[in-house]
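Right after this comes subunit A.
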Amino acid sequence: MTTDIGQWLGHLIGQVEGVQHRGRHARRQRLDVAPDALPALLELLQGKGSFVHLSAISCVDWPEDGQFELVYHVWSYELKTLVSAHIRIPREPGRYLSVYDIYKPAAFFERDIHEMYGVFFEGSPSMEKFILTEWDGPPPMRKEFDSENWVNDHFDWQDYHPDWLNDIESRGGGIAIRPDEQRFSRKAKHES
Partner candidate 1 sequence: MSDIDYKAKGSILNPLRTLSFFARKPVTMPLAPRVAAERYRGFHLNDWDKCVGCSTCQKVCDNAAITMVRVPGLPNDPVKGVRDMRPAIDYGRCCWCALCVDLCPTGSITLSREYVHTCTDDQLSSYFILPDPKGIHGQFLGQGWRKEADNDLVDHARQAMGEMTPAARIGNFAEMVNGYDRQQAILEASRCVQCGMCHDACPTHMHAPEYIRAIWQDDVEEAVRQIYRTNPFAHTCGRVCTHKCEDACSIGHTGEPIAIRWLKRYAMDSLAPERVAAIVAEQGKAAPSGRRVAIVGAGPAGLTAAFDLAMAGHRVIVYEALAQAGGMTRYGIPDYRLPQAMLDRDVAVITGLGVEIRYGVRIGTDVSMAELRRDHDAVLLAIGLQYGRSTRIPGSEHADVYRAVDLLREVSAGNPLDVPKQVLVIGGGNVAMDIARSLARLQKIRYGEVGVTVTALQALGEFPADREEIVEAGEEDIVILPSRGPQNVAIEDGKVIGLRTAAVVSLRDAEGRFAPTYDLDDVQFHPGSWVIEAIGQLSDAEAVLGSEVSEQVEWRRGRLATDANGRTSAPWLWTAGDVANGPDVVHAVADGHRVAADMHRFLNTLAEVMA
Partner candidate 2 sequence: MNVASLLVELVLMPLVAFVVGLAMVLMMRRIAARLQRRVGPPFFQPLFDIVKLYGKHTQTSHGLVHDLGIVMAVGGYIAAETMLPVPGMTGIADKGGLVVLAYVMMVPSLGLALGVGQCANPNGSIGISRALTAMLAYDVPFIIVIFGVAFHFGSSNLITIAAAQQAAGIAGWGVSQMPLLALAGLFALHGMLGKQPFEIYVAPAEIATGPMVEMSGKHMGGLFVMQCFQLYTAAVLYVTLFLGGGENWLSFLAKSFAVLAVPVSLAYLFPRYRTEDLVRLMWKWPTMIGLLGLAFLMH
């Protein structure tokens, strides 16, 4: 079954340039696609290949390569196979074409990727924020965004002074991890 689909798929994508096919697990086929070729490929997959269901678009950040990887997971209800088309686009300026006119669900995923990674999709119906409407920091899913630092800058941790700890501290014991590893503050008690 898989090999058949593999062959069939190989035949199909022969019509588009810049596509590499790798058969993978059963029902999972991977295509590595040149960014230019993706819309044509998706149209082909949807039109001729019955891959009508866009399951998701995933974005992966590869800061060392200076690239974003966009993965389009499409599923065929007839062939019962999932094809993942991978493209790599430069991290800067991080722009790509929307596939909204091929797959409607793309609108959600593209907006999500725009919010989380800052990739702009031209032609997507809305690049307005949805989840992070009240967030003015950098796109948080980028690898260079350090969530823990941000948290330390914006929040305090709870202050605990239980009796047992006071007692242990008075006897010379106490918290035994390094202060920089400790994730709650132990400031002096409030003047109250």
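Selection rule: all candidates are chains of the complex that A comes from, given by their letters.
Methods note: contacts are C-beta pairs under 8 Å (C-beta built on N, C-alpha and C of every residue); 3 or more make two chains touch, one makes a residue touch a chain; residues count from 1.
Quantities reported herein were computed from a predicted structural model and do not represent experimental measurements.
K.L.:
Which numbered candidate touches subunit A here in the complex: 1 or 2?
P.N.:
It is 1 that touches subunit A.
K.L.:
Which stretch or stretches of subunit A touch candidate 1 in the complex?
P.N.:
Contacts found on subunit A: 158, 160-165, 168, 171-177, 182-184.
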